[in-house]
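As you look at this complex, bear in mind that one protein chain is not there, while each of the others sits in place.
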Amino acid sequence: MIKLYDYELSGNCYKLRLLMSILGVEYETVPVDFYPGREHKSAWFLRVNPLGQLPVVDDDGLVLRDAQAILVYLAARYDTSGTWYPRDDARLLGEISQWLAFADGITATASAARLHDGLFYDVDIDACRAGAHRLFRILDEHLWFGEQEGRDWLCGAAHPTIADIACFPYVMLSEEGGISRQDYPAIRRWCDRLKRVDGFIVMSGIFPASRARAA
Amino acid sequence: MLDQSRNRWHPIAASHDLAYRHVFHGQLLGREFAVWRADDEYVNIWENRCLHRGVRLSIGINDGRELKCQYHGWRYSNRTAGCTYIPAHPADAPARTITNRTFPAVERYGFIWTAEEPSGEVPEIAALPEGDLLVLRGIPVNAAADRVVEHLKTYRFQPVGALDADGAEVSVEAIGDFSLTLAAREGASATRCVLFVQPVDAARSVIRGVLDKQPEADERIAVLRHHNQRLSALRETIEDAVRGEPAPAPIEPVFERVSAELAEMPQPTPHGRKATLRVEVARKWTAADGIAGFELAPLGGGLPTFQPGAHIDVHMPNGEIRQYSVINGPGESDRFSIGVKREPVSKGGSSCMHETVREGDVLAISEPRNNFPLRRDATKTLLVAGGIGITPLLAMAQALHNQQLAFELHYFARDEAQMAFRDRLDTLGEALRPHLGLDPQATGDTLSALFSDYQDGMHLYLCGPGPMLEAARRVAADRGWPESAVHFEYFKNTNEIDDSSTFEVALARSCLTFQVPAGRTILDMIRENGVDMPSSCEQGACGTCLATVIEGEPDHQDVYLNDTEKRSGTKIMTCVSRARSARLVLDL
């Protein structure tokens, strides 16, 4: 069975729990005391991931690190619908990669601000918040035009992809870093849509939305 | 400028911002709003604070009919913003005056408009025809509204039809404190753009633009992108310009205090048999054989919040007063719907409603009162209706259905044609279980089977004709249902009232003592001594005139209290019940 090295309050770990819940993939959790224990920097964990970062999955001996990389792997391997990471659609794959990289930018700004406010990380908080707002303006604009063009998701498809999952958590958790989403109404609506995907689960800090429209 | 702006209407969202079952997070002049569109299209603009513990309602759940707070699950009704359910106290009906602050909402020119204290109507914009406008993407700006307006005078854009050119002549046609109208002309193309600047807070604004025409379908997105790109660029300029300036302090909104009675977790407020509302019969129809449906719409203003199980007193043109349950589902708060069965031996109530009252007539009604509250913490709820007893249970069924709670509605009726409010029943799906044409014996057997599987946490609600209720309560008791799980409402009290006794009543809190002579009720004498007391049916069925007994032994003659409550001797229905002891002390 897949082993997920996991920390409950990590948005990057949550991405994987969320995708596996949506795909119905079973997994077991190896809790890592990221805070306050800093277990991700412990000797045993550095043997699992020399970068000392969460999450990591171990799927029958294949050990993978990096949330975005693991999303690619899990969707490519376990998504029987073939929609979360459509392997044969070059255009979509390009778009997905673009937004996976964007998700790294959100992690570097919004997630860092959250670590500063909640777990007392020493970062330039003003720069993190300003950087997150710069990205959110871009994201909101993209999603607003998506709505105008009849597109609900980040990429040009009629269904969500792992790009949506990669960007979602640290957008949803941004207020814990003092980054309000009030100025981003299209982002707020997209978050509601993602929360209505079948198999959606929450993490600490993220509330459920109302139910989807009856089919 | 910001001081007077409280009286003005401002757009605070685009119509398209209010997506299906979404809660929009708005703000105007420092005050935050939770803005949501109900499934019936009504737009609610509320203070963004749950009255209980101040949690933002913009993180709450819009279920299409009610807004649910994430913190404690309090539910607030569409339109009225009244609290309909407090899960921590499932057996109680919330005081209906727990009502969130609402602000006026008008949808016009593709925007949602509001004002803190509006004077007048939403402004007429000369440049904008009604319909067929193009609403631009709102651009939030970190700058004060007056600075934004000042910069917008320099806004340059191409008219629709000439996007590719770059020489349009742009003129300012009108300018106000919070808006300006610009016109761009290039060759034969001309477009007006009206820009509203929403003062979000002292140093934050949103530019909300609208064009006076809808471009051709293939040009629409290009026009939207054109303005988005140019307004975004202008935003950079504005934000750069104000960056070095001292930011004005955020506006501190003043929150209204809750009423004194709510601050102390009050008893229900006393009020007598008063018809405080005027309604118009907006619709009258045949809801089933012998049952007329009435939709009652308010004459000006809105209606108060109701809860499932609530009833209203209807004061009829002939002077009679009758109680009817509100059959509405949750959030249907624009009108009250009731069902009136024509009684074969009518004392003038049902026949008046059937024969005399017509669409367009004005009636006086009381505020809704809930003496038959619905718990929503049951593991499963059984609703059992006989005939017109469907009415309170139909409201309950719709509430349970909306929250996806486990329930069954068992509806005993003579035949299909006698089943009332078919359209509402049909929305309940599998939960509706009709039982048609059963004789008393077969009814008893069916009830016996229905009640056979009592488990802890289940609750039963009964409403129907007296004999059926008696039978159902007996069967439930036999089948092991505790009295605390069996809730019932009688249409009327068919007990023979014996009012021959004479006794003394003392009102502990009012420091009054008086005699109740034969032929008079406790309620009469309470009122005669100047103490206001709510009542409704005045025959011991509805539960409104309940009082707490501190001392003495009541002589119960009502059908509202259950046997345990009667035995405990701590409650009394003052409209019919009397005293076995020489003296009763009531907590009034």
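Going by the order they are written in, the chains are A and B; count residues from 1 in each one.
In the analysis below, contacts are C-beta pairs under 8 Å (C-beta built on N, C-alpha and C of every residue); 3 or more make two chains touch, one makes a residue touch a chain.
Following the convention adopted for this analysis, contacts and distances are computed from a predicted model.
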Protein that the absent chain corresponds to, by UniProt name, given "FAD-dependent oxidoreductase", "Na+/H+ antiporter subunit", "Aromatic ring-hydroxylating dioxygenase subunit alpha" or "Branched-chain amino acid transport system ATP-binding protein": "Aromatic ring-hydroxylating dioxygenase subunit alpha"
Residue among A:Asp66, A:Asp104 or A:Asp117 that touches the chain left out of view: A:Asp117
Contact with the hidden chain (one of B:His72, B:Arg422, B:Arg474 or B:Arg567): B:His72
Which residue of B:Leu29, B:Ala184, B:Ile291 or B:Ala378 touches the chain not shown here: B:Ala378
Residues from chain B at the interface with the omitted partner, ascending: 32, 48-49, 51-56, 59, 70-73, 86-91, 98, 255, 257-260, 262-265, 376-379, 405, 457
Touch residues of chain A, complete complex, unshown partner: 8-9, 31-33, 35-37, 39, 117-120, 175-176, 178, 203-207
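In this section, only the chains that are shown with their structure count from here on.
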Centre-to-centre distance between chain B and chain A (centres being mean Cα positions), rounded to whole Å: 38
Footprint of chain B on chain A - complex, ascending: 137, 141, 144-145, 147-149, 181-183, 185, 188-189, 192, 207-211, 213
Residue ranges of chain B in contact with chain A within the complex: 13, 16-17, 19-22, 24-25, 27, 59, 61-64, 70, 137-138, 140, 206, 220-221, 224-225, 228, 232, 404
